[in-house]
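Down below is the structure, laid out as structure tokens.
Note that one protein chain of the assembly has been removed; the remaining protein chains are unaltered in position.
On to subunit A.
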Amino acid sequence: MNKKLVSAILCGAMVLAAATPVMADGGVADGKKIALVGKSAGNAFFEIAANSFKETVEAEGGTVDVVYPEAATADAQIKVLDNLISQKPDAICISANDVNALQAKLEEAMDAGIKVSSFDSAPNKDSRQVFVNQAGTKQVGQALLDAVLDISGGEGQWAVLSATSQAANQNAWIDAMKSIMEGDDKYSKLELVEVAYGDDEPQKSTDQTAALLEKYPDLKVICAPTTVGIAAAAKYLQDNGSACKLTGLGLPSEMQEYTGDDDAHSCPYFYLWDMQGLGKLSAYATAALINGDITGALDETFTAGDLGDYTITEADDGGTEIVLGEPLQFNTENIEEMAKLY
């Protein structure tokens, strides 16, 4: 019984494996083998990008092996890379668990003729040929600050509810918002009163939100660029019918209940990157590396299927990157549909 089942599954798998390349003959990734290395298993958010990457490559005739290390550490990723290098795929696309620790292994891969791209989280500039960035720090800062300006009506007090005070990405966005605010007169009537930290815990984020309202009764907007923080703050503001509104970076499925333009909802709109787009663009960028259309040098251009043309730009760490674009806005119009995805 069991053997029959196993052989049936194997037969099915073989048929599928044989059928796939035939179905999508002649794509930009035709016959190419790509390994996608994630940070760790069990991140539904990352899997959206991974699935989109896989679908894109398969539609273009290639195959993708998605590999997760057994733990979210650089050591565990090095083990995975060791295995992959011996299998000699055409390219490895990695979301790195550590900026510097993977350098030796990734250089070994590149020396072995394997192309190395990265997305989501970049290893240092010597460990990769190109990095696909979900959204540039500046673009995120700009989008969030414009949301604050719009929701506050152009003037008044606002505050930031972040994750931890050491979170590098959070701090980069907050710094970007601050520098954009100083650099342009149209933000001159906005007053950033405090950056509070909720440590990505609902309980602490609720305490921090309550404290912000208490300390600044005229607070108009809270900007929470973190998924846990924004959900906790949204719940608190909405339950209390507060006049203070909210924006930031959040997950549509978490925020659906709180998103709306009227007084009954605490968050008019918020942002997050387009994880599907990120997976797709990364797939095309990796294929372009394999085909030699790009080498990862500055100012090279390539076509990413129906996403259009992209140019390689300079990254903050001195390497090169491809920026997907502006973060995606979630509002009353698309929240219901997007909540099914994210």
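Here, a contact is a pair of C-beta atoms (placed from the backbone, for glycine too) under 8 Å apart; a residue touches a chain by one contact, two chains touch by 3 or more; residues count from 1.
We take it that contacts and distances are computed from a predicted model.
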item	value
Among "ABC transporter permease", "NADH-quinone oxidoreductase subunit A", "Chemotaxis phosphatase CheX-like domain-containing protein" or "Extracellular solute-binding protein", the UniProt name of the subunit that does not appear here	"ABC transporter permease"
Hidden partner chain, touching residue among A:K54, A:K235 or A:K280	A:K235
Residue touching the undisplayed chain, where the options are A:A41, A:I78, A:V99 or A:L192	A:A41
Option from A:V140, A:M255 or A:A315 whose C-beta touches the chain left out	A:M255
Sole contact to the chain not displayed, among A:Q103, A:N169 or A:T206	A:T206
Residues from subunit A at the interface with the omitted partner, ascending	41-45, 47, 164-165, 194, 196-197, 201-204, 206-208, 210-212, 214-215, 228, 231-232, 235, 239, 251, 253-258, 339
